[in-house]
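Please find one structure pasted underneath; my questions will follow.
Of the protein chains in this complex, one is absent; all others appear in place.
Showing chain A:
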Amino acid sequence: MAQHLKSSSKSILLNILRHNIGFSSPSHASRHLRHNLPHGPLTTRLSPNPITRYCNTMVDTLSSIGSHEDTNSQVMDFPGGKVAFTPEIHFISESNEERVPCYRVLDDNGQQLTNSQFVPVSKEIAVKMYSDMVTLQMMDNIFYEAQRQGRLSFYATAFGEEAINIASAAALSPDDVIFPQYREPGVLLWRGFTLQEFANQCFGNKSDYGKGRQMPVHYGSNKLNYFTVSATIATQLPNAVGAAYSLKMDEKDACAVTFFGDGGSSEGDFHAALNFAAVMEAPVLFICRNNGWAISTPTSDQFRSDGVVVKGRAYGIRSIRVDGNDALAMYSAVHEAREMAIREHRPILIEALTYRVGHHSTSDDSTRYRSADEIEWWNKARNPLSRFRTWVESNGWWSDEAESDLRSKIKKEMLEAIRVAEKTEKPNLNHMFSDVYDVPPLNLREQELLVRQAIKSHPQDYPSDVPL
């Protein structure tokens, strides 16, 4: 095929091939990642936009060759560009012989792998990352227990996924807008959401930023750029693409980041969002937490592809598979992905392999569909906290004493937060009617008046703890 194209086109193709290979096999010992991106003549000729758009320029270059009448040409013209033909009947296999390799930096015991490439983290960041992972785990533990005691109506933990939560947040900037699914409270935690604020939402009291409108764990924070959790699965994916488009149009140095699970990748919105993001050239990170389970559905019943990472190529999206329980690998992958997304206006797909150690939620008992041994193994042998702790300690940045100090501090804070949240008043009655629209319309103002009148006339029929 290459012999029939002009040499400049040939070099474009080779650049693309070289680029594609460059990301799956690190070939040097340096700790800093190198970018194998095509530069130079590709970028200046057709597009005044300095950002590399090699796919578009390749199409243009090929179409400028002109139509060949040459019957010896091995290439055919179709909408979409020229394509080589082959006389052999050959179906592309449903899967590669080898699965896409998984990027990791630390081994199971937390030792740094030789030849590992990663973005270095400072002591400050590493200690904050580890501390937040511990905080997240403890917060989940204590809220879960509170639900079991009947003090909360519902809770969903992120056990086993602490590294995904915290390390990805650490690699982003506060201006990056987050579109979560519901198992990513760690991102909020990293950005400064306090334990009290988490508790307020879970108890739905008047200090809850959500004004008591949502179930527990449906957090949202305008000022921390974290869009309120919406329970519908994968609907946040196209929303993130739209937000990314807005960021691109405003030329902000920020991207949109959206999280979803292995189950979420089956939704139609996943397809629409990835396809669209590629066409729109939107700066968005799609981070899939492939934790093996969608409630009781294992991934073998969810899809037959090699996980989620291979789907990126189908949409023309650069993708990477990462060990989601390796905090350093997550940090590096998200850091690099963010750079590419913003600099080149492109979506990136990150599949973080992990395991959902906890139940789907407090409404689920996962021992009914998986063995307790399996859960226990993942909790012990592949625990993201212990792996990262080993690495942080090996740098002399952490100790047993620091650990116990942190844990007792958090336990105290958590119990206090719950105590206060439980005692705080519930939201006022007028919040039942506010925010339906920007300005309450007449019919809602009337309805509120009617409710207040009814409560006044029949106080015994209404709960006494709703402040009026």
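Structural remarks
By our rule, a residue touches a chain if its C-beta (ideal position, glycine included) is under 8 Å from a C-beta of that chain, and two chains touch if they have at least 3 such contacts; residues count from 1.
Throughout what follows, contacts and distances are computed from a predicted model.
Think of the chain that is not pictured: of "Trafficking protein particle complex subunit 13 isoform X2", "Auxin-responsive protein", "aspartate transaminase" or "Pyruvate dehydrogenase E1 component subunit beta", UniProt labels it "Pyruvate dehydrogenase E1 component subunit beta".
Only one residue from A:S221, A:S265, A:S332 or A:N383 touches the chain missing from this view: A:S221. Of the candidate positions A:P101, A:P120 or A:G268, contact with the unshown chain belongs to A:G268. Which of A:G110, A:G210 or A:G264 touches the hidden chain is settled by the complete complex: it is A:G210.
The chain that is not drawn here is touched, among residues A:S93, A:Q149 or A:T232, by A:T232.
With the whole complex as reference, residues 46-49, 53, 56, 60, 63, 177, 179, 208-211, 213-214, 218, 220-222, 227-228, 230, 232, 235-247, 249-250, 256, 268-269, 271-273, 275-276, 279-280, 431, 434-438, 441-443 of chain A touch the missing chain.
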